[in-house]
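What follows is one structure encoded as structure tokens, with my remarks underneath.
Here the complex is missing a single protein chain, while all its other protein chains stay put.
When the chains are written out, they are named A and B in that same order, and each has its own residue count from 1.
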Amino acid sequence: MSDTTQNEALLTTRNVTVTYDLTHEALHKTDLTFKGGEVTALIGPSGCGKSTFLRCLNLMNREIPKCRVGGEIFYHGRNINTKTENLFELRKSIGMVFQQPTPFRKSIRENILFAPKKHGRLHGKDEEDELVETSLKQAALWDEVKDKLKQSAHALSGGQQQRLCIARTLAMKPDVILYDEPCSALDPISTFTIEETIRSIAEAGAGICQIIVTHNMEQAGRVSDRTAFFYMGDMVETGTTQQIFSAPKDQRLSDYLTGRFG
Amino acid sequence: MANRNLDAHVKRIGLQNKIATGILTCIVGFVLVLLAAIVVYILVQGAGKALSPGFLTNPSTDDVAPGILYQLFDSFYMLLITLVISVPISLGAAIFLVEYAPDNWITSAASTAIETLSSLPSIVVGMFGSLFFVVTLGWGISIIAGALALTMFNIPILVRTIQQALEDVPRSQHDAALAMGLTRWETTVNVMLPAAMPAIVTGIVISAGRVFGEAAALIFTSGSAAARLNFASTNLASPTNPFNIFRPAETLAVHIWKLKMEPTPGNDEIVWGTAAVLLVCVLLFNVLARVLGKFLARRLTAE
Partner (left out) sequence: MAKLMPKRSLENVGLTVTGLCIALVALVVVTLIVMVAQQGLATFLQDGVDFWSFISGGNWIPEDGRFGALPLIVGSFSVTLLSTVFALPVALGSAIFVVEVAPGFGRRVFQPLVELLVGIPSVVYGVLGLSVVNAAMRAIFGEAAGTGAGILSGAIVLAVMILPTVTTLSIDALDAVPNEYREGSYALGCTRWQTVWHVVLKSALPSLMTAVILGMTRAFGETLAVQMVIGGVERSMPTGLLDPAATLTTALTSGLSNATTGSVQYHALWSLGLLLLAMSLVFIAVIHLIGKKGAKKRG
């Protein structure tokens, strides 16, 4: 794992704005701080800008034509929202898990090893075996797949596929993992195992900062330490999850929590 | 009274519906019969000649039993050269359009250029080839000039199929690879291309069938003179060496055209025989394309 300690501010955003098609502002000046070892949930009704914000953090918005990200994003104290930032280096340490499980059409083992190999990190079969085992164990998938590592990842169930994607991300040894509604395509039981996995990564003491976008408030309550509420392109309120859910300050947040909209 | 009117109306539109469905069924039946008739007619007309001894193994200059051996060889050889040139270029162009193309006038100009090429009559391509490759570049009437003309004919078809195949791979696969710090190049080569491979292979083989039967682009580039080949030749520069790409060549399709343009007694049989062989080859390409595509798709998902 990385050598960051608990509670160091890993990612800080300042005045981050996003515009699509050069005119449509999807996110308005957002300031947030994310610390190592913590799970932060980004909640809000659909279209509120939470996913857009998440995709700024590993600069995935750069892949969308006519999308502009303004403001500053500090990663380990360094502004990464610059033209000269090396996207490829950055994304090695900021992993991402998507809404739909996205296993590649390769074996389970190759899914895990694919990116580390391409980054030239692995030397020899022993290292590979070890990486596959530790990553799958961290993602709580090892026991289910250890006998069929050579089989196609597409043969796994949806929940297993999603945990494979988490394992694949962990194999990159990142210190930040971004989850974009990771359970919205899954059944309740698979959802539960994913949440367990996220908690266990947080509690492993490796100092990995996890940020999860979800439209499911119960899920936010179960997995996160801190929560940020987005509404219509604004980050309205942030705080510990307990405070957000028990003592919301903003009227819009309390309306959202009581189910008046969203 | 009103009720009876309604009844009549319902009956009328019901009848209308039935008649329309009947007509549609007739049309489809007609197309199927037409298709069967075309294929069967050619095969029946040509089978006798095509299967006669020597037809597939003799050169067309044979006095006793003229055959199409050299035309057959030239057709496949020309196809091979064409694919060797057009597949990499089309792959590159399609990857550029899908992955790298900036959203600006250069990209749209390039796509318009490809579109223009696809709608050009093949005779215009052949005419251009006859001036540019044959005269300006000084290659003479040759296999390479013909193959390049065919390449121009083939590239727009291939670019479009490959582009479509790549775009049909779920976008999430692409994003997932990029989010792991991989380049677009690595993503394309390792994730997108393998996933799109069945569709790409099918597309290439189908395009091969069209290239195989093309003649208009070849008449003035690779010529319509029957080649004299010596399969024992080891000198690549010799005009009789079958693999010399700077020698003239006559494909099956051009052979048919030429025989039809210079009617001589006995030609008709050879024409039908050649047409039957050509048709069978093209149909085989079609079947091969589908079988290969299915096979690759199955292997890909099973692994």
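By our rule, contacts are C-beta pairs under 8 Å (C-beta built on N, C-alpha and C of every residue); 3 or more make two chains touch, one makes a residue touch a chain.
Just so it is clear, the structure is predicted and the values come from calculations on it, not from any experiment.
Checked against the hidden chain, the listed residues B:8, B:113, B:236 or B:291 yield one contact partner: B:113. Checked against the hidden chain, the listed residues B:74, B:186 or B:250 yield one contact partner: B:186. Looking at B:51, B:84, B:236 or B:283, the residue that reaches the missing chain in the full complex is B:283. Contact with the chain not shown here comes from a single listed residue; of B:25, B:52, B:172 or B:230, that residue is B:25. Subunit B meets the missing chain through residues 13-14, 16-17, 20-21, 23-25, 27-28, 30-32, 34-35, 38-39, 41-42, 45, 88-93, 95-97, 99-100, 109-110, 112-117, 119-125, 127-128, 130-132, 135, 152, 155, 159, 181-186, 188, 206, 209-210, 212-216, 219-220, 253-254, 256-257, 260, 271-272, 275, 278-279, 282-283, 285-286, 290. Contact residues of subunit A toward the unshown chain are 86, 88-89, 117-120, 122-123.
In this section, only the chains that are shown with their structure count from here on.
Mean C-alpha positions place subunit A and subunit B at a centre distance of 47 Å. Contacts from subunit B toward subunit A in the complex involve residues 103, 170, 172-173, 175-183, 186, 190-191, 194-195, 300-303. The touching residues of subunit A, when paired with subunit B in their complex, are 58, 60, 63, 65-66, 87-92, 95-96, 98-100, 102, 104-107, 114-115, 118-119, 151-152, 154, 165, 168-169, 172.
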